[in-house]
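Sharing a structure, written as structure tokens. Questions coming.
Omission of a single protein chain aside, the complex is shown with its protein chains in their original locations.
The letters A and B name the chains in turn, as written, and every chain counts its residues from 1.
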Amino acid sequence: MYITAASTISHQPTFRNKGFAAGLTVLARPSALLHPDYKSFIPAMNRRRMSDVLAMAMACSVDCLEQCGVAQPDAILVGTSMGSNFFTKTFLDKIANASGPMISPTAFILSTHNTIAGQISLFLENPNYNMTHTQNSLSFEQALLDGMFCLQNGDHHVLVGAADESEDVLYNLNARLKTMDAHATCGASFFVLSAEKSAASPPVRLVDVGSFGLIGDDLSPYVLEFLQVNQLTPDQIDLVLYAGTKPATENALRRMFAGPVLLDYQVFSGVYYTNPAFALHYAVDLLTGERPPPVGNILICNNLIPENLGLLLIDTENARHGTLD
Amino acid sequence: MKIYVTGIGVVSAIGSNVDEHRYALEAGRTGIRFSESHNLMLGEVPQSDEALAKRFELSGDDHSRTALLGLAAASECWAGNKPDGQLRTGLISATSVGGLDRMERYYLQAKQNPSLDIHPLMIHDNGRTTETIARALGITGSYIGTVSTACSSGANAIMLGARQIESGRLDRVLVGGSDPIALFNIKGFSSLMIYDPDICKPFDDARKGLNLGEGAAFLLLENERSLSQTGNTPLCLLAGWANATDAYHQTASSPEGRGATLTMRGALAKAGISPEVVSYVNAHGTGTDNNDLSESAALKNVFGAAIPPFSSTKGFTGHTLAAAGAIEAVFCVLSILSDATLPNLNFKTAMKETGFVPETAFRKGSQIENVLSNSFGFGGNCTSLLFQKLH
Partner (left out) sequence: MDALKEELKKHIIEELNLQDVTPDDIIDDAPLFGEGLGLDSIDALELIVIMENYYGIPITDASVGKEILYSIDTMAAYIVNNKPA
């Protein structure tokens, strides 16, 4: 299956900026989310009820579908760690501050985790399969895996994305990562996953996705088995984009991957639970840029929460396993 | 490929295990009562958080009731099963509340007292409640996932488990959902003006809305390979499933029941059966004006003049949100095992628009072969599951 469109709104100039990966610099602290002008993607009457996470997801979805000329995807899948938390807090405030007997329901209506996927469906008037995965740092991988099932079951094009707002994750992240200096950011990335390749050159294939929870303290056997299932050895991987706790994740990866470049993609994305989606777009952009590096197989290794592991494997079709020609 | 249901576990206002649920369903005994503290009708599980935490030897204060109720149902379902290196075993849970039951308490307290420690806020994470359940059962190092699609979540977790097995990635998977009562949802459904001040009356002409409930349920799904290893006795098959979107409104269902029609037809098609052989439909039937009318339209679309026996069991449990699809899936399995249709409590008068009369008694008689279960949620998210008797 192929990645035929990609769109990201983040703290970096990623949105509608093909070739961004080549010029990306380490994210400055503090940094801000770079919002596009949403007016050209979302009508004002729809925009008025949208939190950041909804607006980002909607703009990325519209952008993706335009890129590949798909009017109606066969499925809409979203991974989000905290979902529509802005409206959850808004409604809690309304409960706390209620002066009259009535509480306005809008925030409640928009507070469920599947508001993002649901609003995309409503906006497109799309009646197809619609799913929301919320497994903290593995939310995106799980949505992507579900998207692969859709294609295996005969779908042609599915829209898969991830979106998270920033303030939501702060407390959660810092406590869970046992570090108080995570550069908490946020973002949204959406993709179209297609059974057939598009005209884009070179076509980028999504080879496999893995989601492993409660893995203990050694990720190595999971990574090696994942590669083995895909008939690869570590030396056939050209680039590993990873997120994890330093130095544990990096050391473990170094022991396995002698040759390939190891890159901590969080220096670009900042830290949020669905940032492997940023890494995926980064990788796709690298491979399809004007001067693509001599890279065939890319592994994205998400060890953001030490006991959880997400793995994404992509390649370009014209790169044979292990050799570039 | 056949997907076998080999275990069930459930906790709700009408019982703390499968047997208690069977008795309550047979006796037509509701778990919905007037709650003095909330001043409305609720389907509460009587066990306290402390009692549940003690039962599962969980220490600390950071376990949401979502995880505790989930664990009660999941451990009954998992029972004598063990981790097995030869079998790829996963866990998929559904919740809409997640850690919000704790978060709302601290958030509202912190409003009064800004110096309060907001540390407990961090447990508002759906995935974490699922991890607590997985860890306690020893399901580790594999697919541990959470889906959250509001009131269809539980059914979607079951469907996703089936899709995992079908794809060949898992051999067996524990699937279900859990949601506690949260003030957030009480206030929310009240603000939508769809909370019945009396007991809910699904499919009745005088229905005024839903009552909230809480609970959890899990099912164990296995493929042939897993069965041959575990030696478990299958209870029935999960033969069909479908998810679709109403694409009509964020919270209301379309008058013509578009999404529900698609999913019921989809589940029948997946199972390869025609509508005439459906023995019983466990409807979503929340008791709101909108849902019951829309779902009735969908039933008419799918079954024409020959509507099979149907009922909503929300008059027993209340609407348990993300757990509803899982609890009702367990009820469907019980229906097949006891060859009985389940009663729709509090029904008096047929809706004037349809004239439909749901099943009002625990009725034994004909064999129950194929049972459809409907679940619909905010965002127009609709799912139907089809359970089938094993011969």
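The rule is simple: contacts are C-beta pairs under 8 Å (C-beta built on N, C-alpha and C of every residue); 3 or more make two chains touch, one makes a residue touch a chain.
All values reported here derive from a predicted model rather than from experimental measurement.
Partners of the chain left out, restricted to shown chains and counted across the full complex, are A, B.
For the chain left out of this panel, the touching residue among B:164, B:191, B:245 or B:375 is B:191.
Set against the missing chain, the residues A:27, A:103, A:188 or A:237 yield one that touches it, A:103.
Across A:26, A:44, A:199 or A:258, the single residue that touches the chain missing here is A:44. Residues of subunit A in contact with the chain left out of this view: 44-45, 47-49, 99-106, 109. Remark: the residues of subunit B touching the chain excluded from display are 191-193, 249-252.
As a convention for this text, only the chains that are shown with their structure count from here on.
Note for the complex: subunit B touches subunit A at residues 96, 98, 100, 104, 107-108, 111, 118-119, 121-122, 124-128, 130-131, 134-135, 139-150, 156, 160, 163-164, 166-167, 169, 183-184, 187-188, 190-192, 243-251, 258-259, 262, 377-381. Listing the residues of subunit A that touch subunit B in their complex gives 76, 81-83, 85, 88-89, 91-92, 94-96, 102-105, 108-115, 117-119, 121-122, 124-139, 142, 145-146, 148-149, 152, 171-172, 175-176, 211-216, 222.
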